[in-house]
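The other protein chains are all here in position, but one chain of the complex has been omitted.
Take a look at subunit A:
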Amino acid sequence: MGLLSDPNRRRALISLLTRLNAPICVVCYMAGVVWFMGLAFEPFTLRTYMSENAMGSTMVEERFPSGERALATGREFAAHKKKVGGMPVDWLVKTMQARGLEVFTQTFSRTLPFPDENKERYMVKGTNVYGILRAPRAPRTEALVLSAPCTQGDHNNQAVGLLLGLAQYFRNQIYWAKDIIFLINEHDLIGMQAWLEVNMGRGGSIQAALSLELSSDVITSMDLVLEGLNGQLPNLDLANLFYAFCQKIGVLCTIQGKLQRNDWDSVSGYSHSVQTMMLMVMKQASGRPWGDHGLFLRYHIEAATIKGINSFRQYKTDTNTIGRLLEGMYRKLNNLLERLHQSYFFYLMPSLSHFVSIGYYMPAFGLLAVILLLRALDLWVQLASPPPGTEDGVVDTEQMWSPDVLSVLTPLVISHLTGVALYYLPIHFQKMALEHFPVSDTEAVVLTAIAVYTAGLALPHNTHRFVSGEGTEHGWRVLKLVAVLYLAVLLGCTALINFSLGFILALTLVPVAAFVTPHVPKVPSAFVLVILSPACTLLFSVFFFQELQEVPISFQDGWVLYLSVISQGILDHSLYGSLVYPLIALLVYPCWLLFWNILFWE
């Protein structure tokens, strides 16, 4: 309590903080970035370890023998799929019933707010088929899910074949203490969403789920996808389980498509793990589900997607081995006594065998957030000390306070109304835009969004003058104090829910918040402000992501991709309730507009 009550030490600390404010802020920013980059350095990370007792000690002997037959089933499935021209529901029902499962079908239909050009769908009608393998000697209270999406074209037939093969094999085993649900979902996440909404109760409470994607008979490596809706991640033990079995059975395993390397002390090794971690950060920040498992997480079900990848490596793995891998994982999941909860939920993975937990990565964000608090403190001190030249500070501040409330309130209200417009108009104005401009549906939505966004820049920055005459020095300080605190709270909450998104936004918005005043040169600052605005951050992220994936694109393609990313964001919000689009439109963008407003304060 010394600092809080001793006035001398307080004064010394505050004067130190205000005098050295700018250098401290710069140092904090650097330290935050360096800390973040340091997270990928292997000595600073922890090795993954299995925390769940029930999955740790049990020895499992995997004997799945019928990989060839599974592939044959897959081919049969492909033939029926081609014949029906979609999901061969009758064949699947018959096949599952022949394997002794309790089979159900579920039809669903969904109309998208606007046609999705990436996946070419608008009015979606589909059927999910799922069979439940009842646990022989247990009450039907708990279940595990294995799902494989039925996609258009030639993809994923092997996954369905393997799923059916595993169903047959599991049926003859006696160990099962939980029901196992074999799900084949149509129209990927839309089908998954429909299934989850309806079937949460039927097979007992679901403990874990894996989604399988497999498109060739022979694969070279297995890739683990963790990122779910709104950047939610499954319990780390699920990743540990996958890694442990890959090690045991001898399958090459990757995360973000990146193999693990042992040369962490070399530059290339370090940059490799930075690349892996950055890919995870970018994917998590996008807030969209990166596999069909992504929606399970919302219902407290730990889930991941496992993808078979066929690249040009020498090392090949056949379907038998993948079957054994899945068998092993399900046998261990079967041993769970309670939900997976022992290990971490907040982590980043620079490689499959190492992770960074929340305690290690939060300081990186904290260092950035501290800048906002320091700036706020600085402003507070400036506001609290009476301006030089006026004798009786009391009367003056009294007179200044009342217009200040208005000059703060009007920008706040107007920028938020712009945010609301950005949130509602794109979808509602779609029809009108289509009538007047020669554009497609998706383009209409995205271009409306961009138009509203740009219009917001022109709109509000002089509004306070109409209400309260000339803006004062005092006025913009109060506005900036409000804006800085607003941003700090906003970023803090975002970082708790989705660290990556919070960190990326902090990286770009914190410098803006720190340097903007009405007295900096207008044109270059406006340029910097626009460059660091949320929309441009997204544009850079698109290019950066492509760069990380080692498929760089031209500016033209990048722009097209950027437009489709925006439309996907809006679609994800209306289909699955992804929070990124409303967060940006309703909160982050208005907050950024406040800083824009301060720059043009007159």
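As a working rule, a residue touches a chain if its C-beta (ideal position, glycine included) is under 8 Å from a C-beta of that chain, and two chains touch if they have at least 3 such contacts; residues count from 1.
What we mean here is this: contacts and distances are computed from a predicted model.
The chain not displayed here is annotated in its UniProt record as "Phosphatidylinositol glycan anchor biosynthesis, class U", chosen from "Tubulin epsilon chain", "Phosphatidylinositol glycan anchor biosynthesis, class U", "Prolactin receptor" or "Fungal lipase-like domain-containing protein".
When the whole complex is considered, the residue among A:A40, A:A135, A:I219 or A:A376 that touches the unshown chain is A:A376.
Per the touch definition above, the residue from A:L297, A:L352, A:V478 or A:L548 contacting the chain not shown is A:L297. If you put the missing chain back, the residues of subunit A touching it would be 4-8, 10, 232-233, 297-298, 300, 345-346, 373, 376-377, 380, 394, 398, 485, 488-490, 492-493, 496-497.
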